[in-house]
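Rest of the complex left out; these chains stay put.
Note that the chains are named A, B, C and D in the order they appear, and that numbering of residues resets to 1 at the start of each chain.
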Amino acid sequence: MKKLSDIPQNILDVPVNLIKQLTPKIGKKTSSKVGLPPGSIIHVGEKKIEKVSITLTEYDENKVETCEINSVEEIDPYTDTPQVTWVNVCGLHDTELIKQIGEKFNIHPLVLEDILNTETRPKIEITDNYIFISMKMLSNNNPENQILTEQVSFILGNSFVFSFLEKSDSIFNPIKDRITNNYGRVRKQASDYLFYALMDVVVDQYYLVLEQIEQNIELLDDEVTTNSDRSQIEKIYTLKNKLLLTRRSLWPLRDIFTRLTREETKLINKKIVPYLRDLLDHTMHITETIEFQREITISLMETHLSMMSFKMNEVMKVLTIIATIFIPLTFIVGIYGMNFPNMPEMKWPWAYFALWGVMIALTLLMLYFFKKKNWF
Amino acid sequence: MKKLSDIPQNILDVPVNLIKQLTPKIGKKTSSKVGLPPGSIIHVGEKKIEKVSITLTEYDENKVETCEINSVEEIDPYTDTPQVTWVNVCGLHDTELIKQIGEKFNIHPLVLEDILNTETRPKIEITDNYIFISMKMLSNNNPENQILTEQVSFILGNSFVFSFLEKSDSIFNPIKDRITNNYGRVRKQASDYLFYALMDVVVDQYYLVLEQIEQNIELLDDEVTTNSDRSQIEKIYTLKNKLLLTRRSLWPLRDIFTRLTREETKLINKKIVPYLRDLLDHTMHITETIEFQREITISLMETHLSMMSFKMNEVMKVLTIIATIFIPLTFIVGIYGMNFPNMPEMKWPWAYFALWGVMIALTLLMLYFFKKKNWF
Amino acid sequence: MKKLSDIPQNILDVPVNLIKQLTPKIGKKTSSKVGLPPGSIIHVGEKKIEKVSITLTEYDENKVETCEINSVEEIDPYTDTPQVTWVNVCGLHDTELIKQIGEKFNIHPLVLEDILNTETRPKIEITDNYIFISMKMLSNNNPENQILTEQVSFILGNSFVFSFLEKSDSIFNPIKDRITNNYGRVRKQASDYLFYALMDVVVDQYYLVLEQIEQNIELLDDEVTTNSDRSQIEKIYTLKNKLLLTRRSLWPLRDIFTRLTREETKLINKKIVPYLRDLLDHTMHITETIEFQREITISLMETHLSMMSFKMNEVMKVLTIIATIFIPLTFIVGIYGMNFPNMPEMKWPWAYFALWGVMIALTLLMLYFFKKKNWF
Amino acid sequence: MKKLSDIPQNILDVPVNLIKQLTPKIGKKTSSKVGLPPGSIIHVGEKKIEKVSITLTEYDENKVETCEINSVEEIDPYTDTPQVTWVNVCGLHDTELIKQIGEKFNIHPLVLEDILNTETRPKIEITDNYIFISMKMLSNNNPENQILTEQVSFILGNSFVFSFLEKSDSIFNPIKDRITNNYGRVRKQASDYLFYALMDVVVDQYYLVLEQIEQNIELLDDEVTTNSDRSQIEKIYTLKNKLLLTRRSLWPLRDIFTRLTREETKLINKKIVPYLRDLLDHTMHITETIEFQREITISLMETHLSMMSFKMNEVMKVLTIIATIFIPLTFIVGIYGMNFPNMPEMKWPWAYFALWGVMIALTLLMLYFFKKKNWF
């Protein structure tokens, strides 16, 4: 069996106190908002990139146009066109910009607040003019194998889609490529399909995270059954916490996609509904996989504890065997170390050899007893 | 890693038997009501402040007026005006006053009873004339880091809002400031928005409590993985009980806000519903955070127990190694301490040195055996 | 901290094997009914009082009349009057009487069977002519602090209420006083309010039981964190079983009161519905309190086990320290107790003192090692 | 307290590996059906009696007629009569007979398959012509106190009831007696009441099983709190498995009776619905009793484990006290057993007595230390 030491260290080398990295979700930033009026357009969360970058892509079946945008006014020529307009905003700390977009496209202040507050729960808001969805995107492609959470928000309008990212622009590159190269169905479809395709990319990220967790579970499984030691409890505990974090991010998506699938809205064509149902299905699949992995993690924990306790028993048995054999013998030799003048045995010439005989017989008797008790 | 001793003591210094402070919820005061007729206007709970203070604020978009009030009659001129009237009652032991308010505004006796009984479950009562909601407000800004519970009740009428507090008047200061300084949306909106804004403040308090619990969990996490000792079990147990208390206070709010969001009532404008939904969302978020923290607390407990058991094993191993090596050696030296006249080995000149050789060889053999068993 | 020994013994002195007192619920009496035709009018349960006593109270806003009754015929003059008639039956072993009441008021035989079978599940039966509810009433005001269960049944008719008790007549005395002295709302209301008021009294009893359990939990909490011993496990276990029993009795009430609140029936005036909702609310509150107390009991159990295991570790450490220090020393002194003629050390004049030096150095070394390992 | 040895052995003498008897439910016979076409009329299960016996009872309010039947044709004269016809089939291995009944009464092949396959889940099938219900009947009146499962099926037609048993004919004797002697309501009612009465008998059997389990729990409760030993874990484990088996058999009945109560079918008169609701109520009661007993069994297990661990601690303490006192003393006497010529203490005349003083002082000191640590 493979041992832990044979595999590249960084896969299992998750930092022990993961909690610090998991729990800033309800950290100081959120609490600093306490007392502010609702709908305050304030960025809550780390500033993860330096400059906000906005990319606008307009396409239909025949043409594609992509450009970088610096101010909200530059979007104007693309609104009210029949083509699909996709505005991808990367970086959330320019609150003024978000505010202007909100005013131009008539977005409710609470929705803007949710886009900027990166520590809220995934949510859906369906109005007559737009559908808003915010999700958590997980990623683990960093050297320390940490799970990083990023908030992603989408607004689907009549012929436009807004996407708001904290940092990871490259995540949507496959979609950009498909649009540019007219690969797959995306160019032939309306904005609702783009909306779906973007969310699909975010959900697919969960598979990557689970795959890594699964690898860790496999490694730990080998390790636990062959050689239990102290560090495993921390590793199992880190895995459990990662699964908790993933589940917590994913959980609200079930309700969100269920509602999206059932909602009667003119913004989503009936032909897109099977795709949304597929998205819901993936979410269910991931949820069940998380539960499955949690149960296995619990089994691992139990096996680990049982192994530890088994090793303890082994130690105790060795101690008991040695002590049980030698303590009586030591007593016996102690007897004949006494200095009494009147010890009859002392005078027998063969006494020393007889004593050896007695001691060997006693030892054999005890070994037989331990054998019968199945102690070794 | 930070150690517990490096951080200000008062953060973790939660009193061990928290239960005493948690459980007076169903204490003697409640039971003393047993047998009284329902709807009895009796104050149940501690008298937390000396004097009941009533503040009345009337405002619309153009003007604000605030005054202290001493009797119910002083409210009269403000009723039936188109402006929003907010009456904030601080202190609940003046039952006569509550009774008069009840009669003037036609409030059901059971509602009045619920305002005064600070040990009931959070509840909602929707009638044609008013909406009544009572909630638990948590606070932890006291030197001992205890979680204190306070009952807050709200009545939303046609153009008025009543709020009833046990003690913490200052909690609504941000709202007062917003009204006075016309900051945010509050002055442009009707009484339903004020009703929402007040409840939002109460829900926000939960974030502060959870943030503190989270800090404690982080500290304990460091401590448990580096150095498990006896006091940790009590700390983890205190955290678990705090989370239980918080959950218990929060739990009924989900149903209350869900009902508030779905109810068709002329008292709440449709434009306010997204805000209420946001409130429900925060409640869900807090609930999930509590569950998340509980699971982490359980992991902490398991890790702690595993660490304790690991340390026990270490102790056992040291004992076993020392005993297993020296018990046989002691037996051997015992043999040659015997006083038999006829011991052949005694006469060999190199016997003492040979014995040392045997004993060293035996020791090395046993060390090799322990090494192979991975005992050190 | 208070110790257990400082408090009156009888509070915690719950009998260890509570089960005997908890489980006759499905005892021989129930099984003796197996095979009988359904609707058999047979009293199942202990005969708790000697004589069945029936009290009839008739009242409206203006007058009250109370009398003891010996036969069903005596009720006749009070039926079909506009006043509210309350017939309180104490003691269930006179099956003939119950049968006659059933015939006179046209009660279904299965309802009569449920009144008499004191070991059934709480239930509700709504017909056009009457509403039947049976509940479990708990009481703990006995010297042994046992939880005693008693079945109470109510029938609400058009202008009458029947109540059936096994024993505790005095439980309804507050209601009788209110009717006699015209205190509270009861005299101004119809039979549905009386029906509610009687059930309210029964539900209030649960608060008293929970209060006592809470006191026990507080005492145990002190005891467990200061001094764990063997008897605690039995006390915690008794508490858990008491909570189980309470929950089991209470659980069906949620469904019963929910149904009562929602049912459209002419027997219950709309004005009474808020009171019934209040009753439902209390039931929810008690349920949540039970769950809260169960979780705390589980925490107590875990803390107790952890404390026991901690004490075990302490014992092991002392053993290990003593053994680890003295076993090698004993070996050393054993060496120089040997009688070999040719031991060079024996001849060195300072050997004895050097040996003491070696032994003291060894001891200090080991103490340093234990200190570093944090063993004391 | 009663000890286990005082009570008749056969009550607690449940065979240890109950699983063998519990799990043939999905044994080879079921798997041997894999691949057969659905609706195959094949008997799955043990052949429990030698000869299939069929009893036909026809009755109305005025007359009763009972006869043994040997072929399906003999039923003919009793069909299409207004009287209630009850055909009780005992023994399921005569598949040809069941097939003929199926054809004559127009029963769906899948229903016939379910009657004959004794290892299916309890189910209900409602058609326009008949209602089919199959249930598990438990019985424990055998010398080994095993829980035996038997499949019972019922078909309610317009004026007939079929009942199919694997073996226990005598179970319906009380019903037969009631019909013959016109005791209770059965003769005055139609086939739907008989259908109910038969199912009621089967449900009542569960009470008998639970009563026995309860007795075992009580005995174990006494035993566990007074004297924990190894065999208890197996007894608790057997009880848990018995409860699992009972729950598994009972669980589907809730849905079945709920559906039966709510279904609009002309086969069941409205007047019978309260009886069916009563049946549902009993099922709920049994379910809750099982859950209650399971929780108590879990408590028992925890108490048992805690007692075992307590005994272990006791053993450890004795070892530690003895070893901690005598190991240092043995070292001390070892010192003065050394043969160094130059030991100053040896020359002091009172040295021996001084040493005794030192050793006694040391012992007292250690005893004081143990006392303070609460070790005895």
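To be clear about the criterion, contacts are C-beta pairs under 8 Å (C-beta built on N, C-alpha and C of every residue); 3 or more make two chains touch, one makes a residue touch a chain.
What you see is a predicted model, and the numbers here were worked out from it, not measured in a lab.
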Complete-assembly copy number [criterion: all chains share one sequence; 4 shown] = 5
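Assume only the chains that are shown with their structure count from here on.
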Intersection of contact partners for subunit B and subunit D = C
Could you tell me which chains make contact with subunit A and subunit B both?
-> none
Specify the angle of rotation obtained when superposing subunit A on subunit C by their C-alpha atoms, rounded to a multiple of 5 degrees.
-> 145
Looking at subunit B with subunit C, do both copies bring the same residues to the contact (over half shared) or different ones?
-> different
Chain centre separation (subunit C, subunit D; CA means) in Å | 26
How many Å are there between the centre of subunit A and the centre of subunit D, using C-alpha atoms for each centre?
-> 42
Residues of subunit A touching at least two other chains = 337
Taking chains as nodes and touches as edges, what kind of graph is this: line, ring, star, complete or other?
-> line
Full set of chain pairs in contact is A-B, B-C, C-D
In their shared complex, at which residues does subunit A touch subunit B?
-> 16-17, 19-20, 22-23, 25-28, 30-31, 33-40, 108, 110, 120-121, 123, 125, 227, 230, 233-234, 237, 240-241, 244-245, 248, 251-252, 301, 304-305, 308-309, 311-312, 314-316, 318-319, 322-323, 326-327, 329-330, 333-334, 336-339, 346-347, 349-352, 355
For subunit B, which residues are in contact with subunit A within the complex?
-> 1, 174, 178, 183-186, 196-197, 200-201, 204-205, 207-208, 210-211, 214, 217-218, 221-222, 225, 274-275, 277-278, 281, 284-285, 288-289, 292, 295-296, 299, 302-303, 306-307, 309-310, 312-313, 316-317, 319-320, 323-324, 327-328, 330-331, 334-335, 337-343, 373-375
